[in-house]
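I have a structure I would like to understand better, so I am pasting it below and will then ask my questions one at a time.
The complex appears here minus one protein chain, its other protein chains still in place.
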């Protein structure tokens, strides 16, 4: 395997930081990932050398920014293997992308009595927008259950696809269980009944290959900050035909072709969905991050992370009294667990003082917590720059935590 | 006057750039402003040293980011003199802030047959969201006209405030006419009839003092990138009582308190309106920009820009065949004009090659163009780092352009 | 002892710890020692729900003084709860209203009382003050 982890860690300046005088062991990548120097420098250089509002500008800086922005769109397109840049919309993150679809698709296609199908393991960002839609339209939210291993109940799913189902929205990978869902199969089954599918890819793009044409999903969303890019940027992929059919989400500059007080005609795709001054710095920074990931080689990353995941699973399971929630056959390097009967918040606070950054709580997946009847978990989430040594540090820290609380 | 323009220009690295081998004369500040080094360095440092997802994190980096983010909120609060940080919501820009109000306020308060009152000189971002709302709710959009000087017709306004008016939305300063509107009076008159008022402050914060409590407006919005801050960030101010009353705009992580599939309760203000991972880097960068502006002294900036505005007005008016659109008594340093019968696009393209960045077209204010029955203008827009020398360069370039096209 | 004096005592106590883990060891000890409150007092009414942990708070007013009883599902939070009770218990309402709890800052627990932590503690401190205000109002 061609994966020089030392060199990679060198690319991320923050990994050299210390907290409380201890080296930072950052295992909160499910929340957000760090940025390689090349992304940071790109953002800096834009502000120092070429900052300018894009589209419709006729001067040099504006031209240059526009070109770079549209090139970033093409980079995002290639990264998820979309057909055309008209299908790539820059949003502010996964959340704003899902909200855009829930609103725009909902306005056009969801009526009273209709059903929207999500799963029990969704992030709040893929629950609440649909709840809001269903409330507005008097539609019903249906929920695909998962088993105790954290795997979707595909039989239940099949039965829940009815003539009333208007859209299916599920995550590609779960941010609290680590499960990788069979999104291709999920899409195929929905398409058999002509039901479109939105895939929440917030937890997959940083871990592996995504091919929206292979999945054949109708919408796909992800956040830039979770894939080593800047904050405040995300991507909404939509099939052109659907994007053409649904109304725009927000109104504002750039998304209109012609405005009169009586009637407004909308700009063509993808601009129709990009109202106002976009976060062009974010988009170009994100493209650099995607280039960085591609440069390392997706298959290298997948192979490396698989080793890491297996190592973590084994080491964590060996800790006395540690219980992992989510043991799906296919998983990403995200582990939610309890340590004996220690409250996750207690454990997290102590781990922090040891320099180990984990997240505790519900991870914005309250229904997952309800499934297991727990109030929260400790979550360690790894990406390509994490190491076996860091897992060892986590494990020995957990041992120490257990002792502290058993006195 | 205490205003060291050389030193200030030094703070903005991009101002030293050349285009086509000529020094950049950037007069497109109405579209976006450049960033002082301190803002650029802040963004860089966050990514290099403390990047982490905010709120609910228990580890060091997350704590630190959360603190800085909430401090940024307080900086924004102070900048516009809001009462409490619960009234300051970080959005992605002015456009997303207006869309949020149009949706959330509209859901709660706008019904069939109601009226929404905007003006003829609004930016598309303060037109289209209201059009979309009116279409959805079968309400009516009413438009306050302006006279040929570019001043709102206040008598017409008074008559248009009726028992059916649900909200008034006007800009503080116009991005194409330069007009500064009497927002305090506009608000007072609306409040006499208990009608709330949204002020689009996108073109005022970079030019002078804003005091939302003095204006007494109910909502106030602005974009970070137009006030020397990063891209992808903006502010929505709303009076607490109103923000409490209206439903949230987007659903997602952080904006909910408790989520079950049956019922979701929303987090308290301001978080209720900040769904998903926010652009914390943008917010903290914006706070630095606001600190920078405050540090120069608002009254110094106002005094300096007034000189600049007067100088520009005089010099431009002296050009043979130049016609300015918008001659309001109170104005910002934004000038829209025609040069003889030269097409604005032609003029803009040639100015560009002389190193002078202006904008041409409708400036996202098509109704303003329709008012004068023109298809666009050339627009030069100045901020605190522009100089009289730059205006002289613009003037001589315009002279040259006129000659080129009169052959 | 005055609220100020108790706070000073706690600050002194904490100044002896060499490192964070010793502090937490101590907070765990305090948490373990804090008497559990009655199951009956763990009512919805007394519950202060945070996303990270839960806190229950009950109060009584006797002979011009306020007495608190509190609990949490997380031990370290219980430890902090124990400190807060130690400082405020048996004090007259006016004292509780007027004194600020600077010890929290000084012993390095400020983060635990940040409004975004969502562990129930900020809300608990607020509620303690509210009880004091209510009791004072009753006195007239």
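Observations on the structure shown:
Order of writing sets the labels: A, B and C. Residues in every chain begin at 1.
Operating definition for what follows: contacts are C-beta pairs under 8 Å (C-beta built on N, C-alpha and C of every residue); 3 or more make two chains touch, one makes a residue touch a chain.
Please read these numbers as outputs of a predicted model, since none were measured by experiment.
Considering the whole complex, the hidden chain is in touch with A, B. Touching the chain that is not shown, out of A:11, A:45, A:63 or A:153: A:63 (per the contact rule at the top).
Residue positions on subunit A in contact with the hidden chain: 54-56, 58, 63, 66-67, 70, 257-258, in rising order. On the side of subunit B, touch with the chain left out of the figure occurs at residues 20, 342-346, 349-350, 353-354, 360-362, 375-376, 404-405, 407.
Simple rule for what comes next: only the chains that are shown with their structure count from here on.
Contact analysis places A-B first among chain pairs (by count of C-beta pairs in contact). Annotation: 31 Å between the Cα-based centres of subunit A and subunit B.
Subunit A has residues 20, 345, 349, 360-361 in contact with two or more other chains. Those residues of subunit C in touch with two or more other chains are numbered 51-52, 118.
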